[in-house]
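The complex appears here minus one protein chain, its other protein chains still in place.
For reference, chains read A and B in written order, and residue numbers begin at 1 within each chain.
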Amino acid sequence: MNDTQAAVHHHVAPQGFIRKYVFSLDHKVIGLQYYGLALLAVFIGMVLSWLMRLHLGWASLPIPGLHFLSANGAPGNIMTPEYYLSLMTMHGTIMVFFVLTNAPFAGFGNYFLPIQVGAADMAFPRFNMMSFWVTFTAFIVFMLAFFVGDGPPLAGWTAYTPLSSVGGTSGPGEATGQTLWAISIALFCVGQLLGSLNFITTTLDLRTKGMTLARMPLSTWAWFVTACIGLLAFADLLPACILLILDRAFGTSFFNPAGMVVSDQLLKYSGGSPLLWQHLFWFFGHPEVYIAIIPGFGIVSHILCANTRKPLLGGTRVMIGCIIALGFLSYMVWGHHMFVSGLNPFSALLFSVPTLIITIPSTVAVLMWVGSVYGAKLRFNTASLFCLGFISVFISGGISGFFLAQPSTDIFLHATYFVVAHFHFVMAVAAIFGIFAATYFWMPKMIGRMMNETLGKWHFWLTFIGVYCIFMPMHYLGLAANVRRYSAFTDDFLIPLIPVHKFITIAALLTGAAQLIFLWNLFYARFWGPKAPDNPWEATSLEWSTPSSPPPFDNFGGKQIEVFHDAYQYGGAGAKDYVMQTDPASVPAD
Amino acid sequence: MGGKAFAVVLTIITLLSAYFIVAHTWWLPADISTTGPAIDRQMDETMWEAGILFLAGQLVLALFCWQYGDKPGSKIKHWPGGPKPVVAFGIIIVGLEVVALSLLGSKAWGAIYMTPAASDAIHVDVQAEQFAFFFRYAGPDGKFGAVHPELINDASGNYFGLDPRNDEAARDDIVVGSLTIPVNKPILLTLHSKDMIHDFFVPELRIQQDIVPGLEIPVHFTATKTGRWEIVCTQLCGLGHYQMKAYLQVLPQDQFDEWLKQQSGD
Partner (left out) sequence: MSETHAGTHAALMEASPFGIQSKKLAMWLFIASDAVTFGAVLFGYSFLRVGSLDWSYPFKFSPSIINAFIMTVILLTSSLTMLAGVFAAKAGNKARCLAWMGVTMLLGAIFAILHLREWFHMFDEGWGLFKNPLGGSADFGAGFFGITGLHLTHVVSGVIALAVVALGYNSGRLDKNHVETTSLYWHFVDFVWMFVFPIVYLMNAAR
């Protein structure tokens, strides 16, 4: 082994329950652990959103059992305004961090990146294990905020200062709850940094023979670029959280200006700037939303090709170019969250330029997907339906971005439900659709059993129609100036909009219920699903070349893997219209 | 089978979504400011372009799903001309759109934010706090008294922390809970916050501006219609955020002068 070779791992099968399933070094187990954590988190986040939506539609409705969750927050089971804000804060935080950063990237990426590059494991299995358990600890600390002192924080997932930086005087939940939030997020950053290190090193150093960078599947490319973005983005959020903790607990004034009078008390801070928090937060926050969606780009591209039976229009090169452009540009646009925040107005014009330019790679990506459906031999299974759904909701969500990218129209739409519609479409819907597509596609490989297609299709149709019913009306509410983060609508111009909120709430509850179909399908498949063939989708990438489903602990059973093509050798008129990456044969003629 | 169903459902969703926009079922309230029409034009421009892209994207996707299912005998077709024309189309069309929107929109933005207020603008000092807005007029002497945070006392109504005993300019300052202004006159607001970040939003004026503690942020506008509208806080500021509001009262000039005289008399 010379100096330029990556470290070769000698793999010994793990023994014992703890080593195999708890403190496992196996990237597949760790991937499933992340996925399981994300599944738990998404259901908690969804229940929080149901509580929020119920309150918005029917503000004085008692919700049975709510006072068990919080005696202060829901006396007589009726949600207080501050508790609504706390639920909203925890909903946003849990979804953005513990679901959208965990599942598509840490979950599926951990499971499949090593396999897709032909490696036996990640480059640093111990870092990998640590990254999961640090993330898990972050989750525990986060959940503690529900049960301490006067409850969870209410400053939103964006935790703008000084609301979040002066401690308990600014509102209920702002004492211990907000501090726990900051600690949890700081821990989360550390976990993500460890994970990113692993993904990047594995992609660069552990590719098997013949797996040049150009031949890597699009999902792998997406995970790789996401890791690069995350490496730098979380490195910015970590000190921001630490500075926040310093302001809250140690009396510094990074974010607190002089002259603040809260509850009739003049606070002793001076010299700080609330805008500093916004800069530090959004410099992380904007790349973060691309961290949430880029794995979906890669996964959807990958699964789409297996179901259109042809390579992507533009091949892997154009899509990779789009993904890299998005990653790069994502660092230049953070100020578009701050157009009316008090920054120099000229900076708004500056930030809007890269913000509008970033629509170009997004549009090209959509054109490549739609152009790939042209002339395809589309197979409609649940995974491919969620891919098509992803394209549709990404178009919807991306287009509302045009309005928010321009400072002039953002003056009106800022902080309205239009923004809520935009980010839910691209994150809550598109990214989640990517996770669903990945689950239906890869579950046969992960558990060796097929999920039920009928249940899957019910899940898809109810969800697809449901999310449009929930989030499309929010655009209309935003155009009517419906302000966001309101726990109730008491203003003259908002009262006529309450019926729309009621409609949205009902749609949200029904769509939420439809997710139980998915949960049941997972559970059923795990124990009673029919055994999965080795390659149920007739796909070509390396995960379908493993000797078993689930793969053995070292992925390929010790076999040396050699790769001869990229992962999209689909096409040809013969009975077998695909060529595996490991098969030296050439692509069948069309 | 799945493909045709997807195409139909997507088409219905697309057309329904577009309907409510075209029908203006829920829409921006009528504009009452001099700078509003430029913003509304920008909104319309953007809506046209967004609408075309939305309809085109969704309906073409639906069409392809309808046509290109895996039927026996179907053959793979590749996009005629390959990816290059499509990529070029994407870059050029979106690029042009981006340039157009940026150039057109910068004027609408600049008129509000990068133009100084008229020299004869009526100056109103605005203070935001958890959970109310207060407005201060300079009074007959035309001078605002100094603000002392340590003197702020909501209970006694000293919202701005004025010191009328030692500060002559503060003695005649008028402090009220609604923003009363004359129609067709330029108004200059100086926004400041005593505690959290708040926001001053009047949808009909097409004015929205965060109010940041530690900063004094100027915003100016001219109202073109008389009437009463709501000013709402749009930056999360605590538990009372949802009910933090004030009224904007736009009066004919003579009624405003009358009102101001009455306030000064108190």
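Just so we're on the same page, contacts are C-beta pairs under 8 Å (C-beta built on N, C-alpha and C of every residue); 3 or more make two chains touch, one makes a residue touch a chain.
Because the structure is predicted, anything quoted here is derived from the model rather than measured.
Engineer: Could you run through the displayed chains and say which ones the absent chain touches?
Structural biologist: A
Engineer: Touching the left-out chain: which of A:G251, A:P499, A:P530 or A:P584?
Structural biologist: Per the contact definition at the top, the residue touching the missing chain is A:G251.
Engineer: Of A:P162, A:G272, A:G335 or A:G529, which residue touches the hidden chain?
Structural biologist: Selected residue, touching the omitted chain: A:G272.
Engineer: With respect to the chain omitted from the figure, which of A:L213, A:L455 or A:A488 is a touching residue?
Structural biologist: From the options A:L213, A:L455 or A:A488, the contact with the absent chain belongs to A:L213.
Engineer: To test your reading of the contact rule: which positions on subunit A touch the chain that is missing from view?
Structural biologist: Per the touch rule, subunit A residues meeting the hidden chain are 3-7, 118, 123-124, 193, 196-197, 200-201, 204-213, 231-232, 234-236, 238-240, 243, 246, 250-254, 268-273, 276, 279-280, 283, 560.
Basically, only the chains that are shown with their structure count from here on.
Engineer: Calculate how many whole Å lie between the centre of subunit A and the centre of subunit B, each centre taken as the average of the chain's C-alpha atoms.
Structural biologist: 29
Engineer: Tell me, which parts of subunit A touch subunit B in their complex?
Structural biologist: These residues of subunit A touch subunit B: 80-82, 85, 154-156, 160-163, 170-172, 257-262, 264, 266, 272-275, 308-310, 313-315, 318, 340-342, 345-346, 348-349, 352-353, 356-357, 359-360, 363-364, 366-368, 370-381, 385, 388, 391-392, 395-396, 399-400, 402-403, 406-409, 411-412, 414-416, 457, 461, 464-465, 468, 472-473, 475-477, 479-481, 483-493, 497, 500, 571-573, 577, 590.
Engineer: Spell out the part of subunit B that touches subunit A in their complex, as residue ranges.
Structural biologist: Result: residues 1-3, 5-6, 9-10, 13, 17, 20-21, 25-29, 38-39, 42-43, 46, 49-50, 53-54, 57-58, 60-61, 64-65, 68-71, 74-79, 82-83, 86-87, 89-91, 93-95, 98, 101-102, 105-106, 108-110, 112-114, 129-130, 149-150, 152-155, 161, 194-197, 199, 201, 203, 206-210, 212-215, 217, 230, 232, 234-243, 245 of subunit B touch subunit A.
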